[in-house]
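Yeah, one chain of the complex is gone here, protein chain that is, but the others are all in their spots.
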Amino acid sequence: MTPLDRPGAATGPHTGRPRRGRAGAGGRRGVPLPLLLPGILALVFLLLPLLALLLRTPWSTLPDQLTSAEVWQALRLSLLSATAATAVSVVLGVPLAWLLARTEFPGRGLVRALVTLPLVLPPVVGGVALLLALGRNGVIGKWLDAWFGITLPFTTAGVVIAEAFVAMPFLVISVEGTLRAADPRYEEAAATLGASRFTAFRRVTLPLIAPGVAAGAVLAWARALGEFGATITFAGNFPGRTQTMPLAVYLALQNDPDAAIALSLVLLAVSIAVLAGLRDRWMTTS
Amino acid sequence: MTRSVRRTRRILRLAGAGAAAVMALGACSTSSGSEDSSGTSDASGSPKLSGTVTVFAAASLKESFTALGKQFEKQHPGTKVSFSFGGSDSLAASITGGAPADVFAAASPKTMALVTDKEEAAGAPATFVRNQLEIAILPGNPHKVASLKDLDKSGLKVVLCDKTVPCGAAAQKALDASGIELTPVSYEQDVKGALTKVELKEADAAVVYKTDVKAAGDKVEGVEFPESAKAINDYPIALLKNARNARTAKAFIALVRSAEGRKVLTGAGFLKP
């Protein structure tokens, strides 16, 4: 073994990385009050309503509430449609993020703004817009119905579409940010090795931004899971077909708040379990 | 000082550790300001009405109550009627949760009961109108719907209100009474949602209130059906216990129940009680 074969013989970018703050020195060096107080306030603000929900949960009737078939039906549909919406968002949203981050075209700034529009649009309006576009009488939906006999409103596919509509911007923004932070020279390196732009994307860029895609997918999934307005407007509310958990919770709230709390609790528990699981797996490994 | 104001103050005191204190002061002074104005008018004993009346009313009352509110303000200069329209259930939940309201007009006795059960009403609620169901269909009736039974035709997309909201409960009652089993494509969260689906031609028919069909103008047509008589909704109105402007509020309720008020309401499609 030559001396340079010893790891650590060089101080290139590949070795000698500063070790991340394991020493904990950052924690000991007093936290400034102007950051600490609002931070704690924010935490309390975010957790208090959840705590209240737990405190007011009718624990005695909870088993009865949770054994009803309708709850599981809604939960199953929610998980299924949120996952499908996330898949749609990833398949279509990652390429869009790439276009926004890596290509130049006129009006790109405008396109980026338009992409984020569903974030600010009230979801109910989004649902109406989807009806106007994809409904039985909509701009595109008219032809879908006439040519293929496909109508999307009041179907589970409609739920997926409504959820993807509100969730995809989260993914696109997250992935675009990751792409912008990723070193584009890796793509150049791939090009000099004979990779076309698509091959470079598939074999180099995509693996490099995988953590960002995962984070974006988790955000999109969470948003889709909680989606209410666009779903009920575009897909309606029918148990087993289009009634997701948030719809069930809202309608239960009308005359049986206890049931609503129980349903919310189930949704919370499931999402915490899934998000915590994903976080451990993907988001902390980088 | 009303309970809600006290509660508000308490919450604000909790939150007001920092800059929020300024806002808290502002909020308190505003509420005590309006309190003072109503207090002085009460103390003076003058027959002249003044101040603001806050009315929580079912969404179906929007057009007619807005008209009555304008009429009231014209008759009693110096008064102001402010409305909060919404689903009766949500409104009831807001009232029991401490929302500052003087009058509550609900779309069903059941939702009114949510308020009276918590002893939030100052007196017994009185039924002031009734509402009957109708089938809303596309203009020109392309699917030839003439009765409730026709909604069972295959291929017809029907939306109902969810059973948890008054129009859904009423529709279910009518369907049960006539022994029809109907599978809609959707149970909507409120009557406007059901109507919108027909207005946008996504659904072919919806079972909604007469007043809603009327309010939708020529975007939908209404088909009356005899079974609707079995499911007529009473609309109760009540003065609330925590009313800050009880005298003016009472006067507004009187206007709603007067012949003059009834004329406006029946014009919108409501039935006399």
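Read from first to last, the chains carry the letters A and B; within each, the first residue is number 1.
The rule is short, and it goes like this: a contact is a pair of C-beta atoms (placed from the backbone, for glycine too) under 8 Å apart; a residue touches a chain by one contact, two chains touch by 3 or more.
By definition in this document, contacts and distances are computed from a predicted model.
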item: Hidden chain of the complex, named as in its UniProt record, picked from "DsrE/DsrF/DrsH-like family protein", "ABC transporter ATP-binding protein", "2-oxoacid:ferredoxin oxidoreductase subunit beta" or "Acyl dehydratase"; value: "ABC transporter ATP-binding protein"
item: Touch partners, limited to displayed chains, of the chain removed from view; value: A
item: Omitted-chain contact residue, chosen from A:V204, A:A222, A:L247 or A:I261; value: A:V204
item: Sites on chain A contacted by the missing partner chain, in the whole complex; value: 2-15, 183, 185-186, 188-197, 199, 203-204, 207-208, 210
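Keep this in mind: only the chains that are shown with their structure count from here on.
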item: Whole-Å separation of chain centres (CA-atom averages), chain A against chain B; value: 37
item: Chain B to chain A touching residues, read off their complex; value: 17-18, 87, 89-90, 93, 110, 157, 159, 162, 164-165, 184-189, 193, 196-197, 200-203
item: Touching residues on chain A, where the partner in the complex is chain B; value: 37-38, 41, 128, 131-132, 135-137, 153-154, 232-233, 235-239, 242-243, 247, 250-257
